[in-house]
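Before any comments, here is the structure.
Note that one protein chain is taken out, while the other chains of the complex remain in position.
Presenting chain A:
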Amino acid sequence: MKRGLLASAALLGLLSAPAWGQQSIKIGFISTYSGPQASIGQDMRRSVELAVEHLGGKMAGKPIEVIYEDDQFKPEVGKQKSEKLVQQDKVNFVGGYIWSNVLLASLKTVTDDGDTILISSNAGPSQIAGELCSPNYFSTSWQNDQTPSAMGQFVQDKGIKKVYLISANYAAGKDMLAGFKRTFKGEIVGEDLTKWPDQLDFSAEMSKIRAAKPDAVFTFFPGAHGVQFLSQYAQTGLKGTIPLYTAFVIDALSLPQLKDLALGVPGAQSWVNDLPNEQNKKFVADFKKKHGVYPSFYGAQSYDTIMLIASAVEALKGDLSSKDKLRAELKKANFKSLRGDFKFNNNHFPIQNFYIQDTVKDADGNYTLKTVGVAMKDAKDAYGDKCKMK
């Protein structure tokens, strides 16, 4: 019975495949569209849709077809959905992936398929930058360590001596602390990794922070967790007493909820909404016009994912039959990135600038982010040596 079902499902899959000749460029896009982190997925999806719109719905004359799949914030579901995209939908590219643990679970399914290219729009676990690197993997975001490294440099340059670290206990959370420690040379007076993703109550950790009396706290909590961390930081009376430095806590998605809580709390990022290049101005303006809110870095990186694909497809005139040629074109990163031009490192991670951002109010009274300095210029990730690719 089960086998019969499978067989008929496979048959149906064959029937629904488009006829040869009028093939479209198929892109699978995995993100979180349900649950507490759904606003990130929505922002990414909106940005992908805007990118497709800016491309006129076509790459090299072929229609673009994007299939969105919800990972439900769970590694096992992400892997299943990746399998579905690769084996059933036979997509040319799989983009997206917010979470490092979801990406790590899904990686082999996509990169070992041989016909599919994976382009991470957010997650950048150290393993994939190093020993697990793959010719079929590209990133339009960053390697996890880099953003906190930029923040570590900033904290170091400020002359801060004692720092307390707190982060989420999963692949990205550990990378974040490793990254921070790479550039910050002072004393680490305490370090906490909290249960991910269930722990949203940080009472025990807050008490420890107060008792440790650090000069500053560095934290990594993406999405809904960051909002909770910051509001509890204020409720405990730590805000205003111990300065807080962040990576991936304050962004366009959390700001409408954080409001004043975000003022005076710096973050680091490779893209900020006010970067002055032409393509970025157009992206931010069109996004705001369409949705009434600012796009986040998640969205900007997703937009770049589509534009990177478009650059390679255009260069090959829509002929994706040679994967070697496709990889070579992608490797050139010959497109107008929203963060400005960048090159790929040997492990296919961008070599790019990292900025320090601050929260401000715009002309309409909305909270938004402003670039206040460059923390790192043309920064390469630290794992390229461990990757065997040239």
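Annotations
By definition in this document, a residue touches a chain if its C-beta (ideal position, glycine included) is under 8 Å from a C-beta of that chain, and two chains touch if they have at least 3 such contacts; residues count from 1.
Here is the rule we go by: contacts and distances are computed from a predicted model.
From the set "Carbamoyl phosphate synthase small chain", "Hydantoinase/oxoprolinase family protein", "Branched-chain amino acid ABC transporter permease" or "NAD(P)/FAD-dependent oxidoreductase", the protein name that UniProt assigns to the chain left out of the figure is "Branched-chain amino acid ABC transporter permease".
Only one residue from A:S24, A:S231, A:N277 or A:T371 touches the chain missing from this view: A:S231. The chain that is not drawn here is touched, among residues A:D175, A:D192, A:D251 or A:D381, by A:D192. Panel shows chain A; residues 33-36, 38-39, 42, 169, 191-195, 198, 200-201, 203-205, 207-208, 210-211, 224, 227-228, 231-232, 234-237, 257 of it touch the chain omitted from the view.
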